[in-house]
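Notes follow once the structure below has been shown.
As you look at this complex, bear in mind that one protein chain is not there, while each of the others sits in place.
Lettered A and B in written order, each chain numbered from 1.
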Amino acid sequence: MAEKRTMTLNLTDAEMDALEELAVKKDLNKTVLIRQALRLYQMVDQRLREGKKVFIEDEMTKAKSELMLL
Amino acid sequence: MKVHIPKDWLLSRDHLEEGLAIGAGSPRRFAQPDAIPSPVSEDVTLIEQRLSFGRFISLMRRKYGWTTQQLAENAEVDAGELLVIENDPRHEAELSTVHGLSKVLKVPAKRLIKMAGLATERSEKFAQASLRFAASAESVAPLTGDEEEALQTYLKVVMDETDKK
Partner (left out) sequence: MNKSPTFLRNRKTGKPVEAEICDEITDQHVRLWHSSWMPIVAKAETELQRRGIPRDRWPQDLHWKWDDKTAWSRKVWALKRYSLLCEGELQGLMLINLAKYSRLATQVGWHIAYVEFVATAPWNRPDLCDQPTFRGVGQTLMRTAVEVSRAESFRGRIGLHSLPQANEFYQKVCGMTDLGPDRSYDDLVYYEMTEAQADSFCAPPQA
């Protein structure tokens, strides 16, 4: 992998609890989870910069609602 | 990242894929609006604008007698992206690429950004000049007399628009 740099991340108790819970759910360690979150964030951001919209679809009803990030 | 695939692993099992195809992927899915933009869902005028932009870059490059690689090196931009800019009007050029091109092609950056469809403001005169230019250009090197004339006419409109600002 490319050379890595280290940073310190300050989180509230609630954020840390959420991070730990997600890490267990996703079978990932916290560092990898943060990295994945960054990738997903960038993917959404890239779509928005291209002028696209991001939608969430209800699998059952097929109803769509826009994820309002702007 | 580096990948370690033991030699004996592969050579003990490569025979298993004898006569088999291996392709995977759904081009239609990847090409839907949440991935590569589909031309059907794009603003048609934006497609036309990018078409003009691609043609313009192609003609200017040929005017200088450069290959795509040479233009990329001179402008310090990615040659792969230049190839796509010249050939695919669905592609949105990177701002940094447009800036690089503006310096080496000696076209004001603001104008080139608009030509690339990266800014919304456009004059009607510019839009019509873009359409005529896109229709006139053919992608054959070197520049014919007609292409040279079309390029000069388009450049004049481009520069006139810039001077007005």
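The definition used in the following text is that a contact is a pair of C-beta atoms (placed from the backbone, for glycine too) under 8 Å apart; a residue touches a chain by one contact, two chains touch by 3 or more.
All figures in this text were calculated on a predicted structure; none of them were measured in a lab.
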Contacts of chain B with the absent chain, listed as residue ranges: 1-30, 35-36, 72, 78-81, 83-84, 88, 91
Residues belonging to chain A that touch the chain removed from view: 1, 25-29, 32, 36, 38-40, 42-43, 46
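We take it that only the chains that are shown with their structure count from here on.
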Distance from the mean Cα position of chain B to that of chain A, given in whole angstrom: 31
